[in-house]
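Provided herewith is a single structure, encoded as structure tokens, for subsequent inquiry.
All protein chains but one are shown at their positions in the complex.
Read from first to last, the chains carry the letters A, B and C; within each, the first residue is number 1.
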Amino acid sequence: MSAPAAAKIAAQGTTAARPGEGLGRWQAVGVGVLGATGYGGGELVRLLSMHPGAALRALGSRQHAGATMARVWPSLPDLDLELDDDPSDPAPWVDRGVEVVFSALPHGAFADRAPAFLAAGLRVIDLSADFRLSAVAGVVYGLTEWCGAELEAARLVANPGCYATAVLLAILPAVTGGLWSGAPIIANALSGVSGAGRSPALPTHFVECGNSAAPYRVGEEHAHLREIAAALGRAGQAGPIIFNPHLVPMARGILASISIPLCVPLSLAAAQERYAARYAGAPFVRVLPPGDLPETRHVRGSNRCDLAVRVAAGGSVLLVFSAIDNLLKGAAGQAVQNWNRICGWPETTGLATAGWPCA
Amino acid sequence: MSAPAAAKIAAQGTTAARPGEGLGRWQAVGVGVLGATGYGGGELVRLLSMHPGAALRALGSRQHAGATMARVWPSLPDLDLELDDDPSDPAPWVDRGVEVVFSALPHGAFADRAPAFLAAGLRVIDLSADFRLSAVAGVVYGLTEWCGAELEAARLVANPGCYATAVLLAILPAVTGGLWSGAPIIANALSGVSGAGRSPALPTHFVECGNSAAPYRVGEEHAHLREIAAALGRAGQAGPIIFNPHLVPMARGILASISIPLCVPLSLAAAQERYAARYAGAPFVRVLPPGDLPETRHVRGSNRCDLAVRVAAGGSVLLVFSAIDNLLKGAAGQAVQNWNRICGWPETTGLATAGWPCA
Amino acid sequence: MSAPAAAKIAAQGTTAARPGEGLGRWQAVGVGVLGATGYGGGELVRLLSMHPGAALRALGSRQHAGATMARVWPSLPDLDLELDDDPSDPAPWVDRGVEVVFSALPHGAFADRAPAFLAAGLRVIDLSADFRLSAVAGVVYGLTEWCGAELEAARLVANPGCYATAVLLAILPAVTGGLWSGAPIIANALSGVSGAGRSPALPTHFVECGNSAAPYRVGEEHAHLREIAAALGRAGQAGPIIFNPHLVPMARGILASISIPLCVPLSLAAAQERYAARYAGAPFVRVLPPGDLPETRHVRGSNRCDLAVRVAAGGSVLLVFSAIDNLLKGAAGQAVQNWNRICGWPETTGLATAGWPCA
Partner (left out) sequence: MSAPAAAKIAAQGTTAARPGEGLGRWQAVGVGVLGATGYGGGELVRLLSMHPGAALRALGSRQHAGATMARVWPSLPDLDLELDDDPSDPAPWVDRGVEVVFSALPHGAFADRAPAFLAAGLRVIDLSADFRLSAVAGVVYGLTEWCGAELEAARLVANPGCYATAVLLAILPAVTGGLWSGAPIIANALSGVSGAGRSPALPTHFVECGNSAAPYRVGEEHAHLREIAAALGRAGQAGPIIFNPHLVPMARGILASISIPLCVPLSLAAAQERYAARYAGAPFVRVLPPGDLPETRHVRGSNRCDLAVRVAAGGSVLLVFSAIDNLLKGAAGQAVQNWNRICGWPETTGLATAGWPCA
């Protein structure tokens, strides 16, 4: 273990939430996960099973109720917890000691359950789109690096979508800095196939997508565009954004390539400096040194977002390139990051900045 | 064989260049290929070996001289022609009956050879970048659908690059139609790994690139940008173009996603109509019906370019999506298409509009 | 076109079945395809659309009835024939001039239709398993290289399965030559994912299978084992065969690695000689030179089977390695090959010995 890494872990140890029982200095919080057997849910359970502050108490799966998690995910052979049918009534989970619920249900499936879960006093982190456009009190849009103190007080965290995370982390330092001219931002993005979920369908059948690249819902059609616009609105910005997502044959990862028209020409050094300054304290956002560009393999398996900036057209256009692991910083990882912040733990607890070098 | 296909082949049969000998109504032309063992060269040889107008007389390969083509490309077991070291002096090839030379040598390697080959009376089709920016008489930039009668008279055809082909076919109908506002065109493009050539290198090592997406030489850095700008210049157009190429894990294919700022708002119907009209007579360019988008798998193995148009930002931005097989319409296929035109044969001779449905 | 290739095609031209009309010297036969929109069916249609003896008159698809083939397979944009619901009554197809029917329906779906189609006087080539174990008169198991004159007279050809083709071509020269000791033959085989068909399912979802290798139905569980045993039986051989199929992340191809215990030790030269002699006249079976081994990429897109032999354990075990394209020699290609034989055309008509060098 390197010295900085050791320092980090040591730091984590001393910041543990509540002393008394648990893993050494940690007292574990009882956790339940709805929708535990999809890709986002599986990653959540994997992360939480290694998180020193989490005690997995209940897992839900409509499709696999009655089986163990290990049976559904043979990669996780020690997870012998039996899957419940995703509950609508939280009482049985509360009885089993669940204090916080992560929902990785499909879009639309948690909205109706939310009131009961909140009424039962549970803290909720929802990975679906159901509350991302919500303006209800106590609901916080959890783009961690752009959340303030409201995150710690959130009753329900609406965890951002994967595309929105990659795009917003890339454009917010520019647009909130008054650099954007208001002409259309063009955001092209490439997604790994796990972004389409675990339900088999022809477009994600290996033989169809395994050796091909395909745009889909381009221009102004994709649901994440509304999420991006809403987040810009909260930041006091508005203007046209064109968003072209593409499916490419990799399991994980999002790569966004974005052009932002500027109101005044910007030098590369100034752009680099602005981004580096904005994310100086963020453990999971890395502004790459000039000349480098992000690649999805470099963030695969980590909760990082790698960013690079360029200027073009005589400094009148800012280019930003952004890479995340769609299942981690784009879903389960950011959910845990938000939870760490809520609990007052170090933001990196149970999360890797290192990725899987080859996978 | 479908009726239209049969009609096409019948048509080909009756248009054969010179009667007398050869395959039925065809008299074959003696062909030599320089750089025959790279991906572009291999595809060329494969196409020419099935072309009714081609008699393969000589193949060159610096690296594999002395071996047979079949030995280097076990997929082509009937090609027992022995590889020569790529010649600088065309005389021995002329003696063997070579009348036309296709060069698939690396960039920079044919420029010095060209004078001797032309002086020997050979017609030349060069797949490298060496002559794409040239203004010498007799040299024609061979973007087939945009060439006029000068192609038939060309002594040397500079065959376009794969990225340039995908981008130019997508933008020319708009920019030559006076639609472009002059604000930056943003062209994002995804390339299969064969676009990087056959020389092993770390970025194209399977373990590195096989599950990842990576931008490279973005903004204004890629050599194809000069080629695109030069082609625009010949069309009387100039203006900023930002070009962001990406490597994605597929063997073949280019997908370009392009935004063109317009001087006046355009409806989708008008955009669709303009593109359909421009390519109405082009056997290898297909403007997709509204709602469809191109995918590289649909053109894999064919010489087609599939195009789709969209409008966004209130009609002020035209989006064009373009897919080609980088080794065919982006290299060897377009070379044969150009040669067909030069010889006065049907443009489709020896080329497929159908692709490989799954590969 | 190389001289041998030209000779081949010229030969084809002069052997055309019936003069009079059609493509030059060819008179096309009216063809219908049931199950045209799966992978096997799609390949069949692609091959037949380029076959000089075939006039596609009718295509069936339960799932896509009413759409055009081009709509379902955008790779084949010229195929504007509309899909029928797969008929049970052949009369309408007969009225449209269908003379031969290829069935690429799923296993079990053609058996009930067969009597009506045969009663209507149609020649039938069935790609399913329905008749592979049949001993009915007029039904021929169509492993082309091992069929005799009975193939030409067949009313129904039961086209072999992909695994069975790869294994039988590899073992028959040894077992029919009296070399097999009778101890278990071990056949391991790797299949591309298209072998599992086009219906989406979790095991063939990109994210699940795209980066992994998995055995399935190993030992004595796979249905193809009965087909192999039946074929051995027809060749007068019996004995234990252990068959271990595996799914690996490639679109196409089967690679079989087989060990055959021998009754007397054999030298490599003798093994090589036996195999080369057996397949000397077979245009689609290539016994590789000593030292080489088959790879699926070398046969991808071709109708070839590449074979290599080795001896081990002091000459007491013969190893045979076999590669085919599962959709061509393992399905649609062999179906066309059988049809060529039935029609008296050159076996190679409309079929490639060359493959796709990179795909």
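Keep this in mind: contacts are C-beta pairs under 8 Å (C-beta built on N, C-alpha and C of every residue); 3 or more make two chains touch, one makes a residue touch a chain.
Predicted model, so just to flag it, every value in this text is computed and none were measured.
Chemist: Relative to the complete complex, which of the depicted chains are touched by the chain excluded from display?
Modeler: A, B, C
Chemist: Given the contact definition stated above, which residue among B:96, B:205 or B:234 touches the chain not shown here?
Modeler: B:205
Chemist: Considering the complete complex, identify which of C:86, C:126 or C:208 is in touch with the unshown chain.
Modeler: C:208
Chemist: If the hidden chain were put back, which of A:128, A:194, A:244 or A:322 would touch it?
Modeler: Hidden-chain contact among the options goes to A:194.
Chemist: Of the residues C:136, C:201 or C:313, which one touches the chain left out of the display?
Modeler: C:313
Chemist: In the full complex, which of C:287, C:343 or C:359 touches the chain missing from this view?
Modeler: The single option touching the absent chain is C:359.
Chemist: Of A:128, A:211, A:272 or A:340, which sits in contact with the chain we cannot see?
Modeler: With A:128, A:211, A:272 or A:340 as choices, the missing chain is touched by A:211.
Chemist: Given the full complex, what residues of chain A touch the hidden partner chain?
Modeler: 1-6, 9-10, 13, 22-24, 28, 39, 42-43, 46, 48-52, 54-56, 73-81, 194, 211, 251-252, 286, 292, 295, 297-302, 304, 306, 327, 353-359
Chemist: Which residues does chain C use to touch the chain missing from this display?
Modeler: Against the missing chain, chain C presents residues 183-184, 186, 188, 190, 207-209, 211-216, 218-220, 240, 242, 244, 246, 248-253, 255, 257, 259, 261, 293-297, 300, 310-314, 316-317, 319, 321, 323, 358-359.
Chemist: Contact with the hidden chain only, please: which chain B residues?
Modeler: 39, 192-194, 198, 200-202, 204-207, 209-211, 249, 251, 359
What we mean here is this: only the chains that are shown with their structure count from here on.
Chemist: Roughly how many whole angstrom separate the Cα centroids of chain A and chain B?
Modeler: Each chain's C-alpha centroid was found; their separation is 41 Å.
Chemist: Just give me the whole-number Å value for how far the CA centre of chain B lies from that of chain C.
Modeler: Taking the average C-alpha coordinate of chain B and of chain C, the gap between them is 33 Å.
Chemist: Counting in whole Å, what is the centre-to-centre distance of chain A and chain C, each centre being its mean C-alpha position?
Modeler: Each chain's C-alpha centroid was found; their separation is 47 Å.
Chemist: Hey, what residues on chain A touch two or more of the other chains?
Modeler: Chain A, residues with two or more chain partners: 207, 209, 211, 249, 251, 359.
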